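One chain of protein is taken out of this complex; the other chains stay put.
Take a look at chain A:
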Amino acid sequence: MSQTDSSPRSTTSGAESKSDMQLGSLSPTPVVALDHISFSYDSGQHWVLDDLSLTIEAGQRICLIGANGSGKSTLARIIAGLITPDRGQVNLLGHPVFDEEGPRSDQYRMARRGIGAVFQNPDDQIVTTVVEDDLAFGPENLGLDHATIGHRIVYGLDAVAMGEHRLDNPTRLSGGQQQRIAIAGMLAMSPQMLVLDEPTAMLDADAQSEVMAVLDSLQGQGTTIVLVTHKPSETLQADRIVTVEHGRLTNIANPYRPGGKAGKSQTHSPAYGPAARHDADGSLHAGAFAHAGDGLQPASASKPADHSPDLAGKGHLQAGQSPAVGQEPAIQVSHVTMSYSREDQPTLYDLSLRVARGETVALMGPNGSGKSTLARLLAALAWPDQGSISVEGISLAKPSKQDRRNLRQHVGFVMQHPERQLFAETVAQDVAYGPRNQKLDPAEVNSRVTRALAALHIEDLADRSPFSLSGGQQRLVAIAGVIACRPSLLILDEPTAGLDTMASRRIYELIELLHLQGTTIVLITHSAEEARLLADRTICLPGHDQQADGQGAGKPAEPATAAASTPQVSSYIGSMDPRVKTLGFLALMFSFFAISTPLQLGLSLVLVLGICAAARTSPVKLLVSTRVLVLLFVIMSALNLFLDHSGHILLALGPLSISSGGVQTAVIYAARLMLAIMLGALLMETTTPTQLTDAFGSLLTPFKALGLHGQELALVMSLAFRFLPTLGQEARSIIDAQSARGGSIETGSPAARLRALGAIIVPVFAGAIRHADNLSLALDARCYEQGIHRTHWRIMRVRPSDAVFVIIVAAYILALLGLKMAL
C-alpha cells in the first residue's frame, strides 16, 4: 500500500521546532494543523483545551504526554477527526474540517478516510468474531472491491505479524494480539496517519513491546504516528514529545534519542502555558511524567504512618510500630489444582504456598499463569478441583455458605479494574456498601467511610456521583469501598494498571499504611518495580508455555470453552448460501410441528439424518446438544402419556391410565421437538455468526421500502454477538466483587436483596454503556455511516446446489402434507 504523503522524517529540522507550533507552518505538508482551538465539555465553564495550536508534519512520530485528565485524549480525538473543538480552526490531511462556522462534515468525511485511530481498550475496537472479517470491515465501509479487500487483509495482518490468526476469533486472543488486530484493522484502510490513545495501557509488558514493535515498523514506512502515552519508554522513538498541561502544550524534542535533538529541546514557545519542567535529560521522568506536585511524596520516601489517618482505629496495631510478621500463616495453599473445564490444561497445577500474617507478598507470573484464578480462590469466589486452601483459619476446599460469609468479614478483594463495580448515587454510599452489608450501626458505617476516603485522600469526593469522576479517581473510590470493610487480608489484582503516576502513588501509600497496621497483603502485579517497592517477598507462578497466548491482558483467566464455532466449510451444508440455509432450516423446523403420525415421523427422521450426513456431523453429537432440554421432554411426555386416552388401555393406576394412543403421542411430540432442536444446533454448528448476520441483513433488504434498515440491523446484531462473551465475563466479575463486599441476592431482607441486585445491574449497564461509547468511536474511525454503500468481503451467492436444497425442502413439506391427507 502506498503511503502517499511520506516525506522523510529528516525534513523536520530543529529550526522548525519553534515555528511549527504556530499557525501557518512553513513546512510543505502539515498533516495536522490546529489553530487556537478550545474545547469544553460543560459549555465553557472549564476548558479542557485552551487556545491550543499544534502542527504535525507528515511522517513524524509525535508523543502526547500528560497527567490523567490533562486533555490529551481529547486532543487525540480532535486530531483523529472524531470530535470537533468548540473554537478555533482544524485542518486534517489538507482538509479544512472545522472553522468559525462549525464542522464541515463532507471535509471530515474525506479526512477521516486517511486517519486511523486506535484506543486503549482493544476489546472495544473489534467488531466481528473472525479476525479477517474484522480487518475487512473498514475496507468494506470504504466501498473497496473484493480483490482489494483481500490484499488489504493480507497487508494488515502482515504488518502486525498476525497472519496465522486470520481465521481466529479475536475475542479469544490475548490483549496484545487484540490490539495488534485493532491496528491492522486501521492499516487495512491504508491511513496516512495513525492516532493511538494509550494503546498499551491495558497490556502486560510483553504485549506492550509487541505493539511498540509494530509502531516502529510503521514509522519506518513513513506513516505519521500520534501516540498518547504515560510511559517514558514509549517516547524513545518519538520525533517530538508534546506535553499537555492544563489544556495547553509544552513542546519538547526527544532527549532520549541517540544523536537526537536534545540540544534543541529548550526551544519551546513561551506562549504555550507553563514552562516545561525539563532542564536536563534525566529530569524528564520527574518533570513530564510525575506531575505529582500535589503534596504527595514519592512512595519510596514516604512514611505513611506519620501523616496518614489511623485507618484501623483504636485497638488495632499501633501506627508507626513495625509490623509483627507473625509465624501463623494467613494463607496456606497446599497442592491446589484448578481448571475451568475438563478438556483444559489446568490453570493452576499442584500449587503450594504460604503467606505469614502481616506479610506483603507480590504475586507475579506471565499472563495465563493463574494469578487471577488464585485470587478468586483466596476470596472464596471459586473452589479448587484438588488440594486444600486455608485463609485466616477457614478452610476453603469446599466452603459452606457460613464459611464464605465468615471469610468475607476478613478478606478484601480489589479485582482488576475495580472501578467497574461502582454503582451508588454518591461516592460515600458506594464506599458504605460493604460496611452496611456487615450490619454495622450507622455511626460505625459513617466512620469507616470517612477513614477509608481519608486514607486515599479523596474526602472531597464523598458527595460526588462516582460516574462523574475520572478513571483514576474511580479506581481510588472502588479501593476505598474494599478497605472500608477492614479486611485483615487484602488481595489486590493489578491495582495500578493504567493509572498515572500520581494515582499509583496514592495506592502505594495505602498499601504501606495497611502493611504497617498489620494487614496481610497479596498484590498481583506485572511490575517488578512495584513488587520491589512494596513487597516483603515475591512469589512467581510458573507460566504454561502452551498458554502464552491464551488469555487477554486485564481479564480474569477465561475458560476456553467460550463459543468457538468451527464451521465445516468443506461439507455440502457448510458451504451453502447462508440465506438459503437459514430460511430452509426454519421452514423445516416449523413444519416438524405438523408431524402427527409414525409415518411422518419416520420420513422426517430420514430427512434429518440425511442433512446430518450432508453436513458431515454425527447425529449423536447433535442429540447430546439437546440434553439440557431432557427435563422438558420428560415432563412433556409424561403429560401426554396421561392426557391422551385413545387406543387401548395398557396400564391403569387408579384414576390414571396409560393408553397405546398416549404412548404414541408422547413419543411423537417429544421426537418432533427433538428433531427441530437438532436442526437448530446443526445450523449453528455449520454457520458462523458473521454468516448469520450477513444473511439476516440481506434478507431484510426487500423490506427497505418499508423503512427497515437491514444493513444497520445486521450490524447491530453482529456487534451484539461480538459483545456477548465480554458482557458475560464482566457481569461475572462484578458479581464476584460485590459478593466479596458481602452483597447477596439470595439471602437477607427484600430491601437488602434489591440493593444487592441494583449493585450488580447498575454496574453491568454502566459497563455496557462504556463499551458503546468506545465502540461508536471505533465505528467512526472505521468510516462506518448509516446508509453508506458498503461492499462485502464475504460474497453470498445462490448456487445450483442451494437450489437442490430448496427442492428437497419443498418436496419434504409436500410429502408431509400428503401423508396427512392420506389419513
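Definition applied: contacts are C-beta pairs under 8 Å (C-beta built on N, C-alpha and C of every residue); 3 or more make two chains touch, one makes a residue touch a chain; residues count from 1.
Just so it is clear, contacts and distances are computed from a predicted model.
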*Just go with whichever of "ECF transporter S component", "Acetolactate synthase", "4Fe-4S binding protein" or "4Fe-4S dicluster domain-containing protein" UniProt uses as the name of the absent chain.*
"ECF transporter S component"
*Touch with the omitted chain, as defined above, among A:167, A:213, A:528 or A:632*: A:632
*Return the single residue from A:442, A:728 or A:818 that touches the missing chain.*
A:728
*Considering the whole complex rather than only what is displayed, give the residues of chain A touching the chain that is not shown.*
39, 43, 81-86, 97, 101-106, 108-109, 112-113, 142-145, 148, 189-190, 423-425, 429, 465, 467-468, 586, 589-590, 593, 631-632, 635-636, 639-640, 643-644, 665, 669, 673, 676-677, 680-681, 683-684, 696, 698, 701, 704, 706-713, 715-717, 719-724, 727-728, 731, 751, 754-755, 757-758, 761-762, 764-766, 768-769, 771-773, 775-777, 779-780, 784-792
